[in-house]
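Excluded from the complex is one protein chain; the other protein chains are retained at their positions.
Order of writing sets the chain letters: A, B and C. Residues in each chain are counted from 1.
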Amino acid sequence: MSMLTSRSARVLKYFEALSEGAYQAMEEDSRVFMMGLDIDDHKSIQGSTKGLLDKFGSERIFTTPLSEDAMTGVAIGAAMAGQRPIHVHIRMDFLLLCMNQLVNIAAKSHYMYGGTVQVPMVIRTMIGKSWGQGAQHSQGLHSLFAHIPGMKVVAPSNAYDAKGLTIQAVRDNNPVLIMEHRLLYGSETVVPEEAYAVEFGKARVMREGKDLTIVGVSNMVNEAYRAAELLAEQGIEAEVIDPVTISPLDFETIERSVNKTGRLLVVDNAWLNCGVSAEIVARVAESEIIEVKPKVRRMGFAETTCPTTPTLEDAFYPNPKTIAMSAYRLATGEDGWIPDSKRCELAYQSQFKGPF
Amino acid sequence: MSMLTSRSARVLKYFEALSEGAYQAMEEDSRVFMMGLDIDDHKSIQGSTKGLLDKFGSERIFTTPLSEDAMTGVAIGAAMAGQRPIHVHIRMDFLLLCMNQLVNIAAKSHYMYGGTVQVPMVIRTMIGKSWGQGAQHSQGLHSLFAHIPGMKVVAPSNAYDAKGLTIQAVRDNNPVLIMEHRLLYGSETVVPEEAYAVEFGKARVMREGKDLTIVGVSNMVNEAYRAAELLAEQGIEAEVIDPVTISPLDFETIERSVNKTGRLLVVDNAWLNCGVSAEIVARVAESEIIEVKPKVRRMGFAETTCPTTPTLEDAFYPNPKTIAMSAYRLATGEDGWIPDSKRCELAYQSQFKGPF
Amino acid sequence: MAPYSSIEARLYASIALTRRVEEIIADIYPSDKIKSPVHLAIGQEYIASSVIDHLRESDFAAGTYRGHGVYLSKGGDVNALMAELYGKKTGCAKGRAGSMHLVDSSKGVVGMSAVVGTGIPVAVGHALAIKQQGRDDVVVVFMGDGATEEGCFSESINFAALQKLPILFVVENNRLAIHEPLTKRWAADTLTERVATYGIPAKRFKEPDVLAIHAHAGDLIDTIRKGAGPAFMECHTHRWFEHVGPNEDYDQGYRSLEEGKEWRAKDVYVTLGKQLSKDEKYRIDKSIEEQVMAAVEFAENSSFPSPEELYDYVYAN
Partner (left out) sequence: MAPYSSIEARLYASIALTRRVEEIIADIYPSDKIKSPVHLAIGQEYIASSVIDHLRESDFAAGTYRGHGVYLSKGGDVNALMAELYGKKTGCAKGRAGSMHLVDSSKGVVGMSAVVGTGIPVAVGHALAIKQQGRDDVVVVFMGDGATEEGCFSESINFAALQKLPILFVVENNRLAIHEPLTKRWAADTLTERVATYGIPAKRFKEPDVLAIHAHAGDLIDTIRKGAGPAFMECHTHRWFEHVGPNEDYDQGYRSLEEGKEWRAKDVYVTLGKQLSKDEKYRIDKSIEEQVMAAVEFAENSSFPSPEELYDYVYAN
């Protein structure tokens, strides 16, 4: 599935792209600084903050006490006073400790203070996945933030977006939450060397197709892409859409696709109930452009807490096989096809190599 | 709209029903206790904890330090160790300080510990509304909790449910969040004297109608009811449904209604994006029973932070007038009708007097 | 107005301004013209006034939902305050904030929050920005005794002390959170001793000794400005009015009228006023009266935002 256009194009891993994005954003603007637990140690958040300490020093790159709540307030205050913080959390689950600051202050200040205050901050977080992350190191909580006016939420599914969204998030004058995915850290795409921004509110059609639309959030778009390849072998052409940003959401691109295909499968990296998968389906239902009732389905985390043991964990997450089977059923109305598990296993390792 | 069946039936206000529910739950089970900021002062959370301190003493009814995060952990721990706490927060906005405990511990423990631990706790919270509550004292955040497996979320819209859901919540062996509404505190219904439980996962059809379905969450069901009365004068019969509990959600009752009316308006006491209004519409879209594409619409908080000044605040919330107009448009496809504002003002004071 | 003849006069002027603004708010309140809950600091004004007296415009002051005094002492516009309470377009937050979220960025008044404690780390963040920007400004953050019970208080002090940030923490300890006395919330009345363990200067004032508080705050702010890192002050005080609203409520039984009388007898507004020449006091009072009346008129005559403005300011450009 390589989309490399030239041999000379430079390929970066997701974590390198994150780091390069921050590096260039910090070079570009001396008000930008980064803080967060463990960003300055030798593991450098799985490499995603590597090189920053050496380049920018400990005034601009520093770890913090284990105080997510106050440190978020500190980032907000610094942003109000003219700085541009990037606050890093190694797991999204830990954001639950600073919801008050994020929701009651960061998201509301510009409005609540009548436009006189801005909070240009970036929150970097990661969805954990791999064996045994369990209940408290695996949550995709983007829908909680997308529910709140004043917050922006973006979800890079590949290295190109990891860099471009980081740069755009830093330039944005609002609180922007970047949801990364642990399993993507090793994935690669072509990543331009210059500082570029990926626009918010613009979905990307990863693959065109006429039979059904699959929207995949975060890493799930890659799983969906793999499913689409398997479906193609069955003669089913899925259109695969990466929303790229959750809030703002480019609904028009989805609407146009569903209007064409008449079928929609949304695959989220999260629970379904009151999630962005519900939002997307609801907007399709409300659409005045889509006249015929489309067939729709949602997939995401099982409606359980995340277990550690692999036999349950495997059943907890959607994967190319279950996505393909659901899509097949949606497209054909039939249940018959079961793809070969072996060929599905490759899925999350398969890499989409831009450029976009 | 009185549905009083007998002159002798006893009428209670919502806040009295809350207090009586807690009183009876505490009488019934000595493990039940209540804690929360200011529950034991002379204002007694707008009367909703009145009489409890006198009856049960300060071991079972006590205020706490301003430490929402730890106090939630304390409630959880006490519940794990065999007690049945009711933790009271005068505003739902303050739950953002204890999301970590609620989501990462309360909701997950039974699962994460393989069924060996239970967390039978009740969280009582109130949506604030009335002039000038503003950005941080007005939020309806039920969708954030409904998103999380392991939590239950209920929303009494009247005194009868206020008592019955309180009693059921205390009896339930899971964390249950009760979302009350400040504007309902003075509303009255017939409330039986004995301890009774309102079942979770059972919606209530408040009014039958064939032209469209209106689902109203919390106080919004009352606003919707008033709208339905105005619509009836225009010859439009709206079926008004109170879901009563948000999670679990009785979708079947909604589905049946929408299948009949072909039109759905969901009115939430919250923002729309990734909210329960999206969930309800999404399930309608997924329904295999509903074959024709229904006309759907959602209303809720404006997608802004809540302002204090009345001219903006009025525009922030749905009200009987805007609900009636939306419903009219949905039912007739036309925009023409504007109900008399005077007659709509009464709306949130109008009282539905059970019995149910 | 002429410059003040003394520190006493300057402090009196600042305290009197808050006092009179809040008294007028209390008077107007029953008319329902003020469109948000008001938390009056009457009786407590001397703390904000005496500490903020040492600040310059580029310094920051952060208060709470009980923040009229912080806002006014730091130079916040009186008209914009009154208009904000009226919900008018000319308010300091264009009618979106009400009394609980006052702000005046041009004067260094940090936006206030109605979620207790929440403003503390945000103020620390302002101090971090000052340090990063290489300025010699300082931040003063005011908070109630209740706010110190929130975890973010400890977290904030630790971080500020760790990073030696230019910030002074001031606790207005009125011994009450709404109606709950300290004894039902604090294991021990040792807040100042606890904060001292972070290795920062920490001092308690049990009495409304305004000149001592003023002098001490001045010393601290001087050294903070020079890079010494944060400091802490705890001032015992008394809230004269009900927690929220325009009335006294000693009849509610949660505190004694005796205590109220004792504190009123020590009213700094009165005692300081007595130290001024009749003439100077008259001039100050008159000027304040004019300002306040003008602010009320300004608020009355301003217009409400129109409903179409609802969607302004959700996101910054």
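Just so we're on the same page, a contact is a pair of C-beta atoms (placed from the backbone, for glycine too) under 8 Å apart; a residue touches a chain by one contact, two chains touch by 3 or more.
Quantities reported herein were computed from a predicted structural model and do not represent experimental measurements.
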{"item": "Touched by the hidden chain, restricted to displayed chains", "value": "A, B, C"}
{"item": "Residue, one of A:D29, A:E59, A:E208 or A:D314, that touches the chain absent here", "value": "A:D314"}
{"item": "Touching residue (missing chain; options C:D27, C:E193 or C:E290)", "value": "C:E193"}
{"item": "Which residue of A:S19, A:S67, A:S143 or A:N319 touches the chain not shown here", "value": "A:S67"}
{"item": "Hidden-chain contact residue, picked from the options A:R84, A:H137, A:H181 or A:R226", "value": "A:H137"}
{"item": "Interface with the undisplayed chain - residues on chain A", "value": "37-38, 41-43, 62-70, 93-94, 96-97, 131-137, 302-305, 307-312, 314-316"}
{"item": "Residues from chain C at the interface with the omitted partner, ascending", "value": "149-155, 157-162, 184-188, 190, 193-194, 197-200"}
{"item": "Chain B, residues in touch with the chain not shown (by the definition above)", "value": "31, 33, 59-60, 64-65, 67, 69-83, 100-101, 104-105, 109-120, 149-150, 152, 173-174"}
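Operating definition for what follows: only the chains that are shown with their structure count from here on.
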{"item": "Intersection of the contact lists for chain A and chain C", "value": "B"}
{"item": "Geometric centre: closest chain by C-alpha means", "value": "B"}
{"item": "Chain centre separation (chain A, chain C; CA means) in Å", "value": "42"}
{"item": "Where chain A and chain B are represented by their mean Cα positions, the distance between them in whole Å", "value": "32"}
{"item": "Centre-of-Cα separation between chain C and chain B, whole angstrom", "value": "36"}
{"item": "Residues within chain C bordering two or more other chains", "value": "91, 95-97, 101, 113, 115, 151, 314"}
{"item": "Multi-chain contact residues (two or more partners), chain B", "value": "69, 93-94, 96-97, 134-136, 303-305, 307"}
